[in-house]
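Only one protein chain is missing; all other protein chains are in place.
A and B label the chains in the order they appear, each numbered from 1.
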Amino acid sequence: MNETLLEVRDLRVGFRTRRGLVQAVDGVSYSLGRGEALGIVGESGSGKTVSSLAMLRLFGLFDHVEISGEIIFEGRDLLALSERKMQSIRGKEIGMVFQDPLTSLNPVMSVGDQVAESIVMHTGRTPAQARERVVELLERVGIPDPEQRYHDRPHSFSGGMRQRIMVAIAVACEPKLLIADEPTTALDVTVQAQILKLLDDLRREMGMAMVMITHDFGVVAATCDKVLVMYAAQPMEECSVEHLFQRANHPYTDGLLRLVPRFERRQHHRLHPIEGQPPELTIEQPGCVFAPRCEVATDICHIERPAMFRLGPGHASACHLADERAARVTVPDRPWEEIR
Amino acid sequence: MTLRNDVSSDTAPAAPLDTSDDSSPSVTGGVPDPSAGVGDAPEPPDTTSDPVRGRMAWAAQTSIPGIVLRRVRDGVITLFLVIAVIFTLTDLVGDPALVYAPVDASAEEIARIERAFGLDRPFPERFVDYFTNIVQGDFGRSYWQNRPALDAVLEALPSTIMLTLAGIVGAALFGVGAGVLAGARPNSRFDKISNFFSVSALSVPNFWLGLLLIFVFAVRLGWFPTSGKFGWSSIVLPAVTIAIVHGGRIYLLVRSATVEEMSKPYVRVARSKGLSSNRVLRRHVLRNTGLTTATITGWEYVRMWGGAVFAIEYVFAWPGIGTLMINAADRQDFFVLQTAVIIAGAFVIVSNLVIDLMYRAIDRRIGAA
Partner (left out) sequence: MSLVIHRSGTVDRQRQPVARALSVVTSRLWWLCPAFLGLMALWAIFPDFFAPMEPGAMNPRHRLLGPFDTSPEGRHLAGTGTLGADLFSEMVAGARLTLFIAVVATAIGTVVGVLIGMLAGYFQGWVDRFLMRLTEAQTAMPMFLVAILLLSMLGPSVTILIIVLPALVWPIFARVVRAETMRVRESTYIEAAVATGCATPTVLVRHVLPNVTPRILVLVVIEVGHVMLAEAGLSFLGVGVQPPDTTWGLLISTGRPLLTVAWWLTILPGVLLGVTVLCLNLLARRFETRAGAAG
């Protein structure tokens, strides 16, 4: 029986800029059980990264941020916590792996010290005591010769190695939740698979839940149990990974999946790009945010923003067509159904 | 048709010399890149044509003794240019004979004096003469003080050095301390107030600031002497004046560097580990900005010699080069004037050199693999 570790309710994150309020996340809700892995998928600017930064409140110095909603982690609303209390959550209960290993590590500090930092902070061990644990961790994440390399600086490691170090930093205190923000985007394809496997293994070993932010469905397929698809700061569809590839409902998800080149097909097929551009996030639009680009949009889609309609257990879609009351519409040209 | 100007001015291709502008630091911030010197960026060794010589040439460019020698060579050339320029300028504008001659001297008498001084010889000859004299330590004679001009200048030099050092220490204390704090919390109340104060500090005339301080602290409150150099308390007000003016600029630059560093991704990662912002500041940001801060302070020290300190010396009757120059100017004692400028210039060049080399040395150790 999987108890809920994390529940996000109606999360909204806005940035106040000179040009007005940019709503980067607009009404995201999901829940995550212990040890479960959720993938958040979307294009750049869809709000996937910001929604996770909001969990740890890791915004920049100049960002004027307005957050509303609830983020219930182990029964406590994280948004209600003071900065002090957040500091005891960061690194210890929730760890984060960032995207670009090149710039994410302090260039003048040794990697060992950087990993040891959170251990020292959260467990009260001295740096000397923590060292042993750090070497263990480095070994576990696949750094060869960890004893020697403790003192090396980040620039003497390759990109893949650096990302492993980042993973070590994130899991150093065995957090209950790991957030991975596009951890493989900046890496070579071969290394990507290794890192994903590493994350997956660690997750199972430590029983961590994981939020995997990515734009790559392959990553989702490899590591996640369920998926949340986002577009223009809003959630579009939420379902299990099997459902995603078999019976994705939302036209946007549909469109994204169509873009993935399929090697299994014997015939050639064209990629159907989704027409149009993602909208400006400052301008409020009536109706469904995807409607301007949607092939099957109906009148109501341009007028009223759809709620997340339940389609089954763990499957919801923010589309008027998912509404039970909607008429059946056959969506044309879904070629991969033939494969399955 | 305009180019998108998104490349900073520092990235000029194949840049032989100082390519960044140290202009924006006057008020707004932007870290100054010290003058890079001619032919600064060495290319990798050209080992294709002649392996041995190629490697040696490259070593000369990047090895420590190689760089030191090149810098010293550059410094010497610059000093030479300075001497040349000063000599030319004074030669063009002044006629020493007029100063020595009695007021009502006739043209012939003046001409006679000129011949006596060798002033009727052609320019190149006189310059060579002057230069050889300098190299031997003869900078001419101050008729006002009736001793070699060099002596007068060297007597005043230590006082100026003392004051500038005291000033830069104060400036660093104000500027770096406040700059780091403000950079860590941009747009906070502290930040806005400090910004205002430092811009004001840069806007007021420094000599006036000195007078103000004299008025408040020496005249009205009587805590310090109004001028002169007697005992330790007399250095306080002039040093504080300098510290305020230069501290303001240091503040702006350090703040800017700190803000830039704080925006880097690794800072976010550090915070994600649960570090408090103080910890992040101390353990991560300060280490990375330390070098920049030291550089900024060093260059500000050199800038000090560009002008501010001399006016302040005069205001406080501090017996340094500034006061000497003004007194010499009143009396048209141009040997002293010339010498003072050259010595000060030499000091600036040497300081430049020392700071530049120190910066590189530290940079190497930090950046070394």
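Going forward, a contact is a pair of C-beta atoms (placed from the backbone, for glycine too) under 8 Å apart; a residue touches a chain by one contact, two chains touch by 3 or more.
Predicted model, so just to flag it, every value in this text is computed and none were measured.
J.: Of the residues A:Val65, A:Leu102, A:Ala221 or A:Leu257, which one touches the chain left out of the display?
T.: From the options A:Val65, A:Leu102, A:Ala221 or A:Leu257, the contact with the absent chain belongs to A:Val65.
J.: Which residue among B:Ile113, B:Leu275, B:Ile296 or B:Ala344 touches the omitted chain?
T.: B:Ala344
J.: Need a quick check: the contact residues on chain B for the chain that isn't drawn.
T.: 1-7, 9-13, 15-24, 26-28, 35, 38, 77-79, 81-82, 85-86, 89-90, 93-94, 187-189, 192, 199-200, 202-209, 211-212, 214-215, 219, 305-308, 310-311, 314, 321-322, 325-326, 328-330, 332, 334, 337-338, 340-341, 344-345, 348-349, 352
The working rule: only the chains that are shown with their structure count from here on.
J.: For chain A versus chain B, what separation do you get between their C-alpha means, in angstrom?
T.: A distance of 52 Å separates the two centres.
J.: Give every residue of chain A touching chain B within the complex, in rising order.
T.: That would be residues 56, 58, 60-62, 84, 87-92, 95-96, 98, 100, 103-109, 117-118, 121-122, 153, 155-156, 166, 169-170 of chain A.
J.: Mind pulling up the chain B residues that touch chain A in the complex?
T.: Interface residues on chain B, with respect to chain A: 185-187, 259, 262-266, 268-276, 279, 283-284, 287-288, 366, 369.
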